[in-house]
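== chain A ==
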Amino acid sequence: MIKIDSVSKHFGGIRAIDNASFLIEKGSITGLIGPNGAGKTTMFNTIAGLFEPTIGKIFLQGENIVGLRPHQLFEKGVLRTFQIAHEFTTMSVLENLMMVPPNQIGERIYNTWLRRRQIKEQERGIRHKAEEVTEFLKISHLANELAGNLSGGQKKLLELGRTMMVDAKLVLLDEVGAGVNRTLLKEIGKAIVRLNKERGYTFCMIEHDMDFIGKLCDPVIVMAEGQVLAQGTAKEVTSNEEVIEAYLGRRSKHRDKIADRSVEGGV
Partner candidate 1 sequence: MTEGPEFLNALILLSNYVVLPAITYGSQLALGALGVTLVFGILRFSNFAHGDTMAFGAMVTILFTWWFQSLGISFGQLPTALLALPVGILFTIVILLLTDRLVYRYYRRIKSKPITFVMLSVGVMFVMTGLVRFIIGPKDQNFADGARFIFKARDFKKWAGLSEGLALRSSQLITIVVTMLLVAALFWFLQKTKAGKSMRAYSDNEELALLSGINPDTVVRVTWILTAVLATTAGLLYSLDKSFKPFVFFQLLLPIFASAIVGGLGKPIGAIAGGFIIAFSEVCLTYVYRKFLIYLLPESMEPETLVQLLSTEYKFAVSFIILVLVLLIAPTGLFKGKVV
Partner candidate 2 sequence: MKPKQRPFIVFAIMAAMLLIVGFVQSWSVALVILNLCLVSAIMALGVNIQWGYAGLFNVGIMGFTALGGVAVLLVSMAPVSAALEVGGGQMALAAVTLIVGCIAVVILYRAWGERLFRKTVTCLAVIAVFFLVHSFYGPASDAIEAVDPAKTGYLGGLGLPVILSWVAGGLLAAGAAWLIGKITLDLRTDYLAIATLGIAEIIISLLKNEDWLTRGVKNVTGLPRPVPFELDLQESPWFIDLVETFNRGALAGLGNTERADALRMLSMEGSGIFVKLCYAGLFMIVLTIIFTLCSLALHSPWGRMIRAIRDNETAAAAMGKNVTGRRLQIFVLGSAVVGIAGAMLTTLDGQFTPGTYNPLRYTFLIWVMVVVGGSGNNLGSILGGFLIWFVWIEAEPVGIWLMDVLTSGFDPASEFRARMLDNAQYMRLMVMGVVLLLVMRFSPGGILPEKTGHR
């Protein structure tokens, strides 16, 4: 689906991504984990076209998509959700969903004066789809609620719902779990699996909650300090010493010595 080919992204001196390469298989739910500052979100933004990589190529089904603008990628079916939900607070859930489909007839202002009928028909279709989505996500009871009044978790569901309004190929989920209570997180998890099974979406998700990752993701890719550190099933990576060390933080020689001494001293 997506092939990351030795991509690097530098901000001034800092190497947010440092020659990382990996594959996201079609139809997979790939987990992307790693300690803070590992460059996960930067990787997402680079794939979604917010940044251009300093070096390296990104292939979407064999086509190099480096340099495409976000809305172009959007039309190619590459969607991303945000760590902090970006819903339209003053619009109802239904409207939030209905505004998603690109190039609606009614988005050209002169059509709103000249082609009322076509717009009506299209609107009917879009609304129907939106209602399907709300049912799929079990939030139909909120359809006419202002998105601003939703709970954190419901907003995340809405984010997910947006991706369902267009035939997404690849969906990048940035910490869907953040600030969501367990029960709702389960719902989100279910939704993701169903989308993956029933509609063949490919997912790539940044997540910190390991058992969530464990339940959903295969494979799991571990990034640390901008590089791909390990790759494999959730079990494999969690039992990988290197990964644990990376999570525990940077080692630095002389401090270790002190530590050893203190341990001998039996503090």
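The rule we apply is simple: contacts are C-beta pairs under 8 Å (C-beta built on N, C-alpha and C of every residue); 3 or more make two chains touch, one makes a residue touch a chain; residues count from 1.
On how the list was made: all candidates are chains of the complex that A comes from, given by their letters.
Everything quoted here is computed from the prediction, not taken from an experiment.
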Candidate touching chain A in this complex, from 1 or 2: 2
Of chain A, residues touching candidate 2 in the complex: 48, 70-71, 74-75, 80, 82, 86-92, 94-95, 98-100, 102, 104-109, 111-113, 116, 119, 122-123, 143-144, 146, 162
